[in-house]
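I am attaching a structure below and will ask some questions about it afterwards.
Removed: one protein chain of the complex. Kept in place: all other protein chains.
Chain lettering (A and B) follows the sequence in which the chains are written, and residue indices restart at 1 in each chain.
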Amino acid sequence: MSFSVFIDGCLVIGILTLACLCLATKHLFTAIVLFVSLGLMVAIAWVRLGAPDLAIAEAAIGAGLTGALLLATWRQLSTEPANNDADTANKSGDENVPHP
Amino acid sequence: MSQDLLYIIASIGLFGIGLYGLIVAPHIIRKILAINIMSIGVFMLLVASASTVNGTPDPVLHAMVLTGIVVAIAGTALALFLAGKIHTLGQASDKDGH
Partner (left out) sequence: MFHTPNLKEHDHANELSVITRILCAIAIGTLSLSLIIMLIVTDNPSSVLPALVQQQLTQSGVQNPVTAVLLNFRSYDTLLEIGVLLIVAVAMLPNSNFISNINSDMPGNNPSSGRLVSVVTNAQVNPTLEAVLRWLVPMIVVMAGYMLWTGAALPGGAFQSGALLAGAGVLVQLSGRLQFCFTSTIAKLLATIGLIAFMVVAVGVAPTTGVILQYPTELAGPLILLIEIAATLSIATILLLLYNSLATQIPEMSPKPLASNKQPSASNKQPPAQE
């Protein structure tokens, strides 16, 4: 078995495993992070298939920007609306950001 | 087992995993992730059938997949925006109505 077939086989096994894990994990944040890493492995697969333009585009658009959009929506869906008191809306977010 | 065959099997596998995830997953973001995985599978099938052993690979299919990647992120962004809007309007109606 030649070396390039071995590399391609490892990539394919990695891609299929990441896809299965992405849809089977319990936490949604883990699923989004696994999707970004799946996008990066698919970018390597594009290089192996002789498509470097696609590799650059997939790494930038498919993995990076899609991951940013998914994380932004995940954050939006996991917050609750405000109650009528203003100070509980303030104090839960300021813990680990240094005040200027 | 040649390189093309390996990636064709991977692409159909990705498509099947994505389709199963789309049907089974309950949360809407997981469904959007599953649709994206299905589209990655389709792109991989196109590029795997475009690569030749000798000579340059087929550039028409590469251009088609590049267009597909950009349109896929546009569709994903719109779907995520609609999910956020459903969430916002659902909570607004929960606060007012019930």
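Just so we're on the same page, a contact is a pair of C-beta atoms (placed from the backbone, for glycine too) under 8 Å apart; a residue touches a chain by one contact, two chains touch by 3 or more.
Quick caveat, the model's predicted, so the values are computed rather than measured.
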Sole contact to the chain not displayed, among A:I15, A:V36, A:L49 or A:L69: A:L69
Hidden partner interface residues of chain A, rising order: 27-28, 52-53, 55-57, 60-61, 64-65, 68-69, 72-73, 75-83, 86-90, 92-100
In chain B, positions touching the absent partner: 5, 8-9, 12-13, 15-16, 19-20, 23-24, 26-28, 31, 49, 52, 55-60, 62-64, 66-67, 70-71, 73-75, 77-78, 80-81, 83-84, 86-88, 90-91
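The rule we apply is simple: only the chains that are shown with their structure count from here on.
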Chain A and chain B: spacing of chain centres that average the CA atoms, whole Å: 13
Of all residues in chain A, those that touch chain B in their complex: 4-5, 8-9, 12, 15-16, 19-20, 22-23, 28, 31-32, 35, 38-39, 42, 45-46, 48-51, 53-54, 57-58, 61-62, 65-66, 69-70, 72-74, 76-77, 80-81
For the chain B and chain A complex, residues of the former touching the latter: 1-3, 6-7, 9-10, 13-14, 17-18, 20-21, 25, 27, 29-30, 32-34, 36-37, 40, 43-44, 47-48, 50-51, 57, 62, 65-66, 69-70, 72-73, 76-77, 80-81, 83-84, 87, 91-92, 95
